[in-house]
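A protein chain is absent from this complex, but the other protein chains hold their places.
Right after this comes chain A.
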């Protein structure tokens, strides 16, 4: 059997869910052997999962069926079977016309198609855009992408890491909470969750320009390993400060192999891309929000005191309870788990 045929078998098993651990390993090693197959595999996987939602039949159809199935049912006159079929064919026609109308109304002109990707809390997705840029989307996030011949524009709520495919003719612009990040062939992270005061942009490679909707003329240019927090919704633009995350020696960026994924797992800002939850001097209240999104749980505090504990650390494969147990080693608190809900309370209130 050729590798090509074997790939078909393994991908089929993966999609249908009949694959075992050995099969997964074999699939992975084949994809490493033929890296060009990985993109089409992930597209196929996306397609497989995006099952079209079937609507509901017209309401009268059920009455017609019941009139035949249960002739004793009170029904307006006697409906013959022929008549019934004739009637519901008419409904189908009407439905088709309505759908066609909607189709033409809402079809965007030109070839600008929109793609929206969402992640639930506790879920992370990696996907490739049509321009070959790669996006990692963190939990509880939503990304709307509009790509066409002249522009690449994305709207983000939540957190995402972008590895942008170079294309000088089509600027890559991310919009997040009133802040715009404009890039050309770049790897960068954007964090802008709803309810978060500002939009954080961290640059790993290349160059980006960051500017607020309200002050498009005052742009901040980031260099690799610089980070900027900007409040795009404030009425007066707050003074913005760049933070240097890591000093880099002269010539260091040039030495980096361009094709490797650049999410630096040693960096707190981008650790999530490598499936690491990392936090640095974060208070428990904020960390709880992070844990909620990471694990898809609800966390509430019964007492005020634990909210202000400060933690630094990193989790990779831990479950949420293992993570909380680890936090208990440094600070005094207790927790209760009920299904998906976790309550945290100080030790003094519990007898």
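Keep in mind that, in the parts below, a residue touches a chain if its C-beta (ideal position, glycine included) is under 8 Å from a C-beta of that chain, and two chains touch if they have at least 3 such contacts; residues count from 1.
The definition used in the following text is that contacts and distances are computed from a predicted model.
Per its UniProt record, the hidden chain corresponds to "RNA polymerase sigma-70 factor" from the list "RNA polymerase sigma-70 factor", "Hydrogenase", "NAD(P)H-dependent oxidoreductase subunit E" or "Protein-arginine kinase". Touch with the chain omitted from the figure is made, among A:68, A:243 or A:326, by A:68. Of the listed residues A:149, A:168 or A:317, the one in contact with the hidden chain in the full complex is A:149. Touching the chain that is not shown, out of A:11, A:135 or A:291: A:11 (per the contact rule at the top). Among A:25, A:43 or A:326, the one in contact with the hidden chain is A:43.
The chain not shown here touches chain A at positions 5, 7-9, 11-12, 15-16, 18, 39-41, 43-44, 46-48, 50-52, 54-57, 61-62, 64-66, 68-70, 84-85, 88-89, 92, 111-115, 130-131, 147-149.
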